[in-house]
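The next block holds one structure in the form of structure tokens; read it before the comments.
In this view, the complex is presented without one of its protein chains, the others remaining in place.
Per-chain numbering from 1; labels A, B and C assigned in written order.
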Amino acid sequence: MDSSSLLQYLITGLTLGSTYGLTALGFTIIFNTTGVINFAQGEFVMLGGMMSVFLVRVLGVTVPLAVPLAALGTMLTGALVERLAIRPVRGCPSINLVIITIGVSILIRGLAMLFWGKDTHVLEPFSGDQPVMVLGAAIMPQAFWVLAISVILLTGLKLFFSLTTQGKAMLACSFDPKAASLVGIGVQRMVMLSFMISALIGAVGGIILTPITMTSYDKGIMLGLKGFAACILGGLGNPFGAAAGGLILGVLESLGAGFVSSAYKDALAFIVLLILLFVKPSGLFGQKDAKRV
Amino acid sequence: MQNGYNVAYRRDMFWLAGFFTLLMLAPFCMPNNYYLTILILCGLHAMHAVGLCLLVGHAGQISLGHAGFYGLAAYTSAYLSTTLGLAVGLSMVAGVVLTVLISLLVGLPSLKLKGHYLAMATLGFGIILSILFTETVDITGGPSGFVGIPRLSILGQELTTDIAVYRAVAVVLCLMVWLSFNVLHSRIGRALRALHTSEKAAQAMGVDIARFKLFVFVLSAAFSSISGVLYAHYLTFIAPVSFGFMFSVELIVMVVLGGMVSVPGSIVGAFFVTILPEFLRAFENVEVVLFGAILILCMMFLPDGLAGGWNRLWSRFRRAVHE
Amino acid sequence: MKAARWIVVLLLYLLCSASALAESIKIGAVLSVTGPASFLGEPEKNTLLMLRDQVNSKGGINGQQVEVIVYDDESDVNKCVMAAKKLLDQDRVSVVVGPSISGNTLAIAKFFSSAQVPLISCAAAEKIVRPVDPWIFNTPQLDRHAVTKILLDAQSRKYSKLAILTVSDGYGQAGRGVLKELIPAQGFALVADESFGPKDTDMTAQLTKIKGTSPDAIICWGTNPGPAVVARNRTQLGLTTPLYMSHGVASNKFIELAGEAAEGLILPAGRLVAVEQVPAGHPQKRVLEEYVANYTKTYNTPVSSFGGYAHDAFALVREAIIKGGSAKPSDIRNNLEKISSFAGTSGVYSYSSDNHNGLDENAFIMVTIEKGAWKVMQ
Partner (left out) sequence: MNRILQCNDVSVRFGGVQALGDVHFDAEEGGITAVIGPNGAGKTTLLNVISGMVQQHAGFLIYGGADISTAPPHVRAGLGMVRTFQNLEIFSNMTVLENVMIGCHGRLSVPAWCSLLRTPRSVALERQIREEALEALEFVGIADLAGSTAKDLAFGRQRLLELARALAARPRLLLLDEPAAGLNIAETQHLGELIQRIRDANSLSVILVEHDMDLVMGISDAIMVLSFGQVISRGTPAQVQKDPQVIAAYLGVEED
């Protein structure tokens, strides 16, 4: 196996992995404020992609305008989901909340199918599709977009959590919601905020990935699954672990497809994940004491 | 007072007797085989739900891998009986035994994990299995399915009609419910509930938590595998799509919808989730949306599931009668 | 207690549906209108409903009105089985069209032989019609015919080393089976055998691996959107190795998804993709033009070759009923086997007691994509 192939596998894996990482990031933020895995996270990613396609293709909006609009629309959906489905049942066991998010994901997927049909759609890459050749391996310009925006999102989150009052309040909620509410933090508002932020991250991910991965109403299932795996791999609750987990998962799959067998690439990735969990029961960068369901 | 414990057991047995009678009488109200097919599938799904009620509801250990056990047993029995020509009964037993052994191997390391990590481990295992079902085309027939599986037979007697299969499924389901009630009303059931609340305290009271977690994991896997072999030989066709991770999620939905800790509730949950789409069929494309909405509304207004809702309704009715 | 209530509801439901129209011909259909295979089921369902209205407005078949009952199996085996049972046991249809996918067809086939009702599948797998089950037919061209066409083309271009890249679903599995059989049999060397998942979004790794084996051409077997990703990744990697596609992507959607990467790809397709390029005297010309015109007018969306499978199934049933003057299931079955040289959208059908597919490789033409449009190759 020559080095340009290996490089190609790595690049492919990292691009693929960033899709997982972005989904995982959204999982983490909601998990931190609610302790719940939001099964509808993949649907947020799908919504971002489908909305931008709808805006560009049907309404004829230009891409630079469609991106913030689609992100805003998804953020609004996230807020609605929290207000209508999550807030009314606060205080219920988290398994109930998880089932509700499953219901929400089915509902969103169904509505997307009704409104936008069952077809797959694609967006033109933001800056052409002439690949950049590096040491014999091809990199798509869109991959740079994905990489840059992921880094911007991560940095933005980091700044949000460490500099703004809202961010610190959210962090406080994740450590101890009861204590946070005692010092006057509106926990409900923080949960709402977390849904909006993770919907936003999901949507942005969905939009910038559509030129690479295409999009359709049922794109969310697979992304949600891989995103969850990435979260666990990195250690639940750690945003940087989630991003890293996504990249690792992507590279594992790509190397698996390249060197072992494309049919078993997912199985290989999951076997590595299982072995890792057995050795390190709370993920690569997780805290030692795992929360209970 | 002295027999208070037996009273609870007797009440459950009474319920079981009623349920069994209902299952036996149901076919007489069924105008044709279509309804019988639905009921058979309901029964098969309820078997998983009963096992998972013990595992998830009582012991508090989540599993998203039971669709894998379901498929493993189905494929094993299908392969042995169809490809290798073994007797159906023997293949079914082999399918269950193999699955139980595998679940033992999976459970041993996985059950040390907690919460979402356990969910991920079992989920990962389920996905690995479903990839195997899809990719080992020579053994499983691959994505387009395993064809020509012989029909169910018991002691060499082939069950040619749906009604016979239905009765077999009903009897097996009731046996499982009986076993589950026995477990729940014994020291094992107590130990499971104890370790659900506090693993520390359970250990301090001498409960070998690893062993009991494994016991209930394997028991529920056994229920799923029995459902799997019955499914394979009833339908005489199996395909990997039936055993994907979405089915595992659906199983958990059944249990939670049923009220987590109630065995009858889980059965009702399984029937509900299986029958609902058939009723919604008339709505065509809107069906999926309605299913999602009903699921959300159920969880919002019946936080303790269908069983909890039923109990509340019943006690309100009793109060009304008393007044 | 809950179960009892359900039974009551079930009974009520039954009473309502029992008061159906009398004296009409009942044609059932189980199609994957939703779920992963909805790209097949949706046009199939639309086609059936359109044909029903057309036939009924012209006085029905042999003076009898046609009732079409369509059930969606959501691309799921269990739902398909229940739908089939419902059609057979409750609706008591005379003939059933569908299912859309091979797995589901194989799952319900035996119910039809035991109920003695003909099933005309819209799925292509060879297992459906070989060995012949007296009650099971299908209308799509077989994978074998498509592969034969591709390999003839490859032979004419003097290729010797071929790589295959197939999707890991029922369609890809069936294609891969035939490819692995015919490629060595026709004297080619199979240098790479890779696959991808139906929901995969990046096939760069597979293509990079294939590139390492330097084949003369790659054959990709799948349905949208996977092959579109393959086409795009191929361009992105700067790969110039010729790429064959299967008839599974013979729709305008593919050209839209693959964009410029679709240029120059070669694939076997039914004549439906390029109706205007079919020569005037061709037996299929009239039926193709009629179908395309009606479908686009009724639904305002472009026609797909998958809808054509349902069109042909309906047309064949109609032909069999007219021929035999009877809509009894057994008569329909017997008369289907007597149909010969019947022009449909997918080809010219000649059924017989040992051929329940009725088409040959002439049902396919080789097409390429030029400037975003299909072009028939000579």
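We take it that contacts are C-beta pairs under 8 Å (C-beta built on N, C-alpha and C of every residue); 3 or more make two chains touch, one makes a residue touch a chain.
Since the model is a prediction, treat every value here as computed from it, not as a measurement.
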{"item": "Contacts of the hidden chain among displayed chains", "value": "B"}
{"item": "Sole contact to the chain not displayed, among B:38, B:152 or B:191", "value": "B:191"}
{"item": "Residue among B:118, B:207 or B:267 that touches the chain left out of view", "value": "B:207"}
{"item": "Among B:182, B:285 or B:311, residue touching the chain not depicted", "value": "B:182"}
{"item": "Residues of subunit B (touch criterion as defined above) contacting the omitted chain", "value": "1-2, 4-5, 179, 182-183, 185-188, 190-191, 193-194, 197-198, 200-209, 215"}
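Everything below uses one rule, namely that only the chains that are shown with their structure count from here on.
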{"item": "Lowest number of touching-chain links that must be crossed from subunit B to subunit C", "value": "1"}
{"item": "Chain separated most widely from subunit A, comparing mean CA positions", "value": "C"}
{"item": "Between A-C and A-B, the pair with more C-beta contacts", "value": "A-B"}
{"item": "Chain centre separation (subunit A, subunit C; CA means) in Å", "value": "36"}
{"item": "Whole-Å separation of chain centres (CA-atom averages), subunit A against subunit B", "value": "32"}
{"item": "Sequence positions of subunit B contacting 2 or more other chains", "value": "135, 285, 287-288"}
{"item": "Subunit C: positions in contact with at least two other chains", "value": "34, 168, 195"}
{"item": "Touching residues (chain side subunit B, partner subunit A) in the complex", "value": "56, 60, 62, 109-110, 112-121, 123-125, 127-128, 131-132, 135, 245-246, 249, 252-253, 256-257, 260, 285-289, 291-296, 299-300, 303"}
{"item": "Contact footprint of subunit A on subunit C as seen in their complex", "value": "34, 36, 38-39, 42, 168, 194-197, 199, 201-202, 204-206, 208-209, 211-212, 224-225, 228-229, 232, 235-238, 253, 256-257, 259-260"}
{"item": "Contact set on subunit B toward subunit C in their complex", "value": "19, 22, 26, 29-35, 37-38, 41, 134-135, 137, 142-145, 147, 235-239, 241-242, 268, 271-272, 275, 277-279, 281, 284-285, 287-288, 306, 310"}
